[in-house]
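Sharing a structure, written as structure tokens. Questions coming.
Left out: one protein chain. Kept in place: all the others.
The block that comes next holds subunit A.
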Amino acid sequence: MTGAILSALASHWRRNRLQLLTLVLGLALATALWSGVQAINAEARASYDAAAATLAEGRFDQLMPPEGDAMPQALFVALRRAGWLVSPVVEGRLRVGGTAVRLVGVDPLTAPPGSAARAALARADLDRLVRADTLVAGPQTAALLAANLSNPVLVDQAVAPGTVLADIGVAQKLLGRAGRISRLIVLPDQPLRQRPLAEIAPNLLLQRADGATDVGRLTDSFHLNLTAFGLLSFAVGIFIVHGAIGLAFEQRRGMVRTLRALGVPLRRLIVMMVLELVVLATIAGALGIVLGYLIAALLLPDVAATIRGLYSADVAGTLQIRPAWWLSGMAMALGGALLASASALWRLARMPVLASAGGRAWALATGRTRKLQAAAAALLLAAAGVLAVTGTGLAAGFALLACLMLGAALALAPCLGAILRLGEARAARAMAQWFWADTRQQLPGLGLALMALLLAMAANVGVSTMVSSFRLTFVGFLDQRLSAELYVDAEAVADRAGLERFLETRSDAVLPIMSVDATLAGLRAEIFGARIGYTYRENWRFLDAVPAVWDEVEAGGAVIINEQLARRAGLSVGDALALGPGLSMPVAGIVGDYGNPIGQAIVGEALFRQAFPGVVPRRYGVRTDDPQGLRQALVEAFDFPPARLVDQAALKAFSLSVFERTFSVTGALNVLTLAVAAFAILMSLLTLAAMRLPQMAPVWAMGTTQRRLAGMEILRTVLLAALTAVLALPLGLALAWVLLAIVNVEAFGWRLPMYLFPAEYTRLMLFALGAALSAALWPAWRLARMEPAALLRIFANER
């Protein structure tokens, strides 16, 4: 009997190949976008985790130097001898063959058990590590090291890209920092007795594990954006699948009745149908995972470049197949298919054995469901409103996004219905009236596809508004910050004083750039010393400041901080900020800073040199009318490597290229989501086409040509798409606002001003209309070319 049931079930798909294609392809596309995005996120997260574990960041308390980026090694010994279980780390940038890698030196004997550094070093041979100056790195970095350094190199997959591990002694040698360490890791299990920290090293700053900067958290926003995209695409896909399954079940009612009449138990039938679904979903899921892998592999290099540019976090550029994402893709495919078919199965289970096989059109929503939908929409939108006002934290931001999008999607059908009713009321001629009424009648069938279009459009508007606003703000910020024409990286020059004199005689102004890493208000930050001149006074724009802000800072009586520090430490203009022991001053200005994730404080040059006497400028900004000439002169006079002289234009171009990459990633996802939405419309129209013949035939019989009817079909689809697109615009803007004003503030600590881009929206809308139009063309063409006999048959077969 099982064979008979199976063949009966399969016969439906044989007769409706298009439906089968819709089901499988819809599910596959949905899974592809979801698992593709998950793959990218998983890869990036694995890289951050490797980095964090390698550097022991975030997992352990650390002791940081009070100022500068180093402390004497003797402090390590003093602390150990006082009973403190600490482990030294020396860390710095090492130039290898033109690129800089992060060299981390640790002591394998005292490193905390379970830290990746200790594990990686333990896998290496202690003797080789300590005595043969071996370096340990991931495969890419190892190749770079092997090509440029004489040290033996050991490949270890667990070391983050761009990071090199070594014994602390080896690292000190390579970095030229004998006897100096960067920080001390405090081991979690401390002994019963130890002398107070204040007695041994009163100046060291204890940075709690949770207070440490965590790259993963910083990049959450970026990944959540991607995840939102993935979920959205999946939702769109599920709409398609729901439609296809609903239709298939409705069409098989007759078959089900026959099978049951022949004695097949209902339970058995349902089990078989579920099995059928599982098989289809598994095939579609596998297809989707392969597609997702391709999408991820295509986008990952751009994502990696973006993340590296934005957050200086290295992400491996190659994709690994990780169970996390393909399993989640498969689960989504199966779960999605079952979810989409739940209501159809439920109806089937409750259907009386001999119920009429024909009956109502499958897609006609009852008045009750319509009301329920409207109520749910209202509830969700209300929740979004409440969250926007009261919510805090990233999670609330994303809950707000979800409520907003879902609520709007559910509200779409009632809104469109109202608009169409309005059009119908205003129509004078019979043909126009029929057009409006028939459009409205089609609404439930197209509803899901239109929801998909709405979400895709809104996401596109929202994300492109965010990215473009970010870009515009960032360009303005670059103009303000990169005001000097030439930047000189002086790290390789021994004679700093000579260099400074040389620059001063040949330029309009020299701006030494000096900074130290510091802990401000308990947060990791940098302190900059600035030579305040016309450049700063003319170019900098403040979010908030006292009137004579630069005078106060120049006099050494005040400090300027960036927005990140202000928001995280809750500081406003006039509040006091402690820069170090015995050095506290009021905040005179808060400045927008979109170039880095950590806090910054800017003080006058004189004060900086007095407070941090050992720090010399690493770079100089030079104001000059002739950057090329000065560049040439520097290369000749100081034998400067040209790579260490960067002109403003090049720097800006580099910074912008980072954003272009972000654009390319979001752009690609935009196109993909819109394409999925267009596919949904096409499939809905194709399935509707056959069912709509009974409605078309009478109009045709009354003398309307097939060509005209087809034209009206196209017009109808485009009209619905246009209405949806118009509704998507405010939704998209609301989405952008949530991303800029809530999610960004939570994730980065800065609030971006929101700009509007009408031209961009118009382009998007045209694209959406184009997608709808191309989806409508084929069904319309089929209608126009249909044999009149097919239309005539409607009257003969009328039920």
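In this section, contacts are C-beta pairs under 8 Å (C-beta built on N, C-alpha and C of every residue); 3 or more make two chains touch, one makes a residue touch a chain; residues count from 1.
Assume contacts and distances are computed from a predicted model.
Participant: Looking only at the UniProt record of the hidden chain, which name from "Multicomponent Na+:H+ antiporter subunit B", "Thiazole synthase", "Iron ABC transporter permease" or "Phenylacetate-coenzyme A ligase PaaK, adenylate-forming domain family" is the right one?
Facilitator: Not shown, but named in UniProt as "Iron ABC transporter permease".
Participant: Among A:Met1, A:Leu18, A:Leu109 or A:Ala637, which one touches the chain that has been omitted from the display?
Facilitator: Going through A:Met1, A:Leu18, A:Leu109 or A:Ala637 one by one, A:Leu109 is the residue touching the chain not shown.
Participant: Sort through A:Arg193, A:Arg267, A:Arg350 or A:Arg429 and give me the one touching the missing partner chain.
Facilitator: Result: among the candidates, A:Arg193 touches the missing chain.
Participant: Write down which of A:Phe76, A:Tyr293, A:Phe470 or A:Phe502 is the residue touching the left-out chain.
Facilitator: Residue touching the chain left out of view: A:Phe76.
Participant: With the missing chain put back, which residues of subunit A would touch it? List them for me.
Facilitator: For subunit A, the residues touching the absent chain are 73-74, 76-77, 80-83, 85, 107-110, 121-123, 125-127, 130-131, 167-170, 172, 178-179, 189-194.
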